[in-house]
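Heads up: the structure comes next, in structure tokens.
Yeah, one chain of the complex is gone here, protein chain that is, but the others are all in their spots.
Then we have chain A:
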Amino acid sequence: MTTTAQCRSAKSTSANKTHLPGHPTSAFVPDLKAAFVDAKVGGIPTYRLTDGHGKLIEGVQEDSLKLGKEEAVRMYRTMLLLPTLDVILYASQRQGRVSFWMTSTGEEASIVGSAAALSDTDEVFAQYREFGVLLWRGYTVDNVMDQVFGTCDDPGRARQMPVHFGSAKHHFHTISSPLATQIPQAAGAAYALKRTPGRENDVVVCYFGEGAASEGDAHAGMNIAATLRCPVLFIVRNNGFAISTPAAEQYMGDGIASRGPGYGMPAIRVDGNDALAVRAAVSEARTRAIKEQRPMLIECMTYRVGHHSTSDDSSAYRSASAVENWKKVDNPLHRMASYLRDRAWWDDAMEEETKKAFRNEVVRAMGVAEKKKRPNLSSLFEDTWTKVPPILQDQRAELARLVDLYGKSEEWAKELPKYEDAGKDLEQWNRKKA
């Protein structure tokens, strides 16, 4: 970016352009010191619409937000559902009822603010901390619990760890653990959208953290999206930490946004705790991505208030008081609530009522999911290949034989009833018995 900017500002005529194919419009310059470029101090500014108390920044026109009461309240309610799920599921993991959980705490505005700017048919590729997009699209608390508890009603057939959501119906591609792999995939999906009749006005949205942005796939995906002009929004949640690694040890440049122009892609840095600013930035980026048929980069500056996951104790690498302080100083939920209260769209009674209703709903859904069976044992072998090949047929028959012989063993007797059909479904594959 700086190279191009400097070259453009330099006085140049066509005669002193390099002509070399790698950058034919670059101007020659004889000054060695001026020829080196470096990142500017201060860097890319951060776009915000409201201050830390949810008040509109001076000069921001209410009308320009194009945000009515109904949508604003729905945004806040979705933001509130996230911490409700987080608190209960986090505690449940500690009690051993749930194997794993990752909270969204502190990033509610980045997630829900961006979701609100999208069409419900935009294709989403997420990292793992963005399932708030699914909630925005109508994914229910029951759907959440089916995935978390791995029930027979999970469309993912209970194969992945909790938080690895996916729903074709909601245009949300199934989350996988390997970081950044979704980034070039999102570029390919966006290229496909361009070529799908009737979907030219949809975009692909690809979320990732600032840590994942260090992966080779981030470079691969952003570069290929730019060169093949793919309408994809890269939304980076820069929450300051990749597990225990602070952002200062993740990169030396001007965050992630500065990389956008390096790939020939417009970029914006946004106050990620300002749901209204995130919504506005993503909305504009979306419009431009469709109109200009190119990728856009949005870096949401936020703070990971929770631990990385239930397997992490973040007090080992940052002070608990810093985190507590953060929740008070710049809390995305408080900012959004204040904005609503200032317009008399929200009050204490609604807050209490909503929180209570959410808590009840989450506890109820957990109770239901906990009682559900897991998908049957035969399903373990399905969907690896589209058809079960002979080698897997043999292995399925082998498990059937073993369950037939040892189903009453200490190892398996208590396990089998947890599954649909309690292992009986395997009998049809048991060659010895059949």
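Convention: a contact is a pair of C-beta atoms (placed from the backbone, for glycine too) under 8 Å apart; a residue touches a chain by one contact, two chains touch by 3 or more; residues count from 1.
Assume contacts and distances are computed from a predicted model.
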item	value
From "Trafficking protein particle complex subunit", "3-methyl-2-oxobutanoate dehydrogenase (2-methylpropanoyl-transferring)", "tRNA (adenine(58)-N(1))-methyltransferase catalytic subunit TRMT61A" or "Protein BONZAI like", the hidden chain's UniProt protein name	"3-methyl-2-oxobutanoate dehydrogenase (2-methylpropanoyl-transferring)"
From A:121, A:185, A:283 or A:354, residue that would touch the chain that is not displayed	A:185
Of A:384, A:409 or A:428, the one touching the omitted chain in the full complex	A:384
Hidden partner chain, touching residue among A:123, A:254, A:274 or A:330	A:123
Residues of chain A in contact with the chain not shown	123, 125, 154-157, 159-160, 164, 166-168, 173-174, 176, 178, 181, 183-193, 195-196, 204, 216-217, 219-221, 223-224, 227-228, 382-386, 389-392
